[in-house]
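Okay, handing you the structure first.
Up next, chain A:
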Amino acid sequence: MRLISVIATGLLASVVLAVDHNNVDSGRPLRFDDAYSIAYRERAFETGFTLDTFRRSSPKYGLKTEYKYGFAKNQDIGIGFEPSYSTSNRRGDFGNVELSYFNGLRREIDDQPALAYRLDVGLPTGTGSKGVEVRARGILTKTVGQYDKIHLNLDVMTSTARIMDERQTTAGITVGYTKPLGYPTQFDRTLVAQFSMEQSRDRSRDWVGSVGLGIRQQVGVRSVLDFGIESDVFETKGRAKSSVRFAIGYSVGF
Partner candidate 1 sequence: MKLWNQFSKSLALVAVIGAMGMTSIASAHEADCPYCKLKLVQNTKELDNEVVVKVGNKRIEYRCLYCVIKDQKRYKGDLVVYSPSEKVGAPVILKRTGGKWSAPEGAVFLNTFKKHKDCAALSRAFTNKAAFDSYIKKNPSEGAKALTLDQFLAEVAKN
Partner candidate 2 sequence: MRNTLLLFVALTSVTMAVAQDHGGHQPTRSGTLPTMPSDLPRWISSPGADHLFYKAAPYNWAIERIPPFAQDMYGTGVGHAMAYEALVTGRKAQLETKVFETIDRVLQKPPRIPVDEAALSPTFVRKYGYLEKVFDWAHILHFQTIDVLTHPGWSDAQKEAEIERLWSFYSAQPYAITGLPMNMEYLDSFPFSGRFRSNYPKVNGLFWGYHWLQTVNYDMLFRVPVQDQAAQYSVLGSQYRTTELYRMRDFMPMTAEMSPRFSKRFPMIANAFDNLHMLHDNVNDILAAEELTEKQRQEQVKIAIYRVLSSTHKGHEPGSGEDVPGSLHDHRHPTSTPGMGFMKGMEDDVMYMSGMGWMDMSVCAHCSIPLPDGPMWGATVTADGWTMLVRCLMCARDMAAETPGRAIIRAATEDPSRILVLISDEEGILTSNIPGVVFLEEFGEHPECSAWSRAFTSKSAFDQFVRENPDLAQSKPLSLDAWAQINRGTPDTYRKIDRPNPYRPEPTTGGSR
């Protein structure tokens, strides 16, 4: 079964931004990025366990592992792996190898938002994968109120493989929201939330809307634990799938 939620979050690796609970990167635990790269010369390692549940099929377990390097100011590159195990067919899958590039174009200055873009390339190393997946994401981050931020992510995804009944190019939009918790006496936790609309690869379906909520908790001077939950809430064509995705992860910078 094609996994709708995986379209949005799965094939392309998330990146690790600076390992700080305030800095948000896709997949840890939700799907949006903020507009800041990891620091120049920073190396970051991130791993996370995901559980996707589905109404009409067995759950799928994933283990994402990624390595990022800030090779220049405001720019980082990364490589990620996402092996998975599906209980329905009791088979493991090495998954695609994902390469990423992130470029922070500008920080927030006065009332102007921070801007960035990232490119991700998914190599077809997974079972049954065909063609190369490419995603281009434009990112905007802007502070609202005193400490809260919104993060707008606009995605275009395309595949070199032409598959019947599948769109070759899809689009997506995610609005993320981050709110530090505990200010002004505690400084180690951030609430993350998102609303996302993704165009389905499946031509029989159209746009899928989902919501997500999570926490990023600093657990050490350079490590963060995250936990998140996402669920599809509607489709513009057909019924919502009501799949739920849990993610728990750990990131460390060094």
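Convention: contacts are C-beta pairs under 8 Å (C-beta built on N, C-alpha and C of every residue); 3 or more make two chains touch, one makes a residue touch a chain; residues count from 1.
How were these candidates chosen? In short, all candidates are chains of the complex that A comes from, given by their letters.
Remember, it's a predicted structure, so these values are computed and weren't measured experimentally.
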Sort out for me which candidate, 1 or 2, comes into contact with chain A in this complex. 2
Per the touch rule, the chain A residues reaching candidate 2 in their complex are 18, 20, 22, 36-43, 70, 73-74, 104-111, 114, 143, 146-147, 149, 180, 183-188, 218, 220-222, 253-254
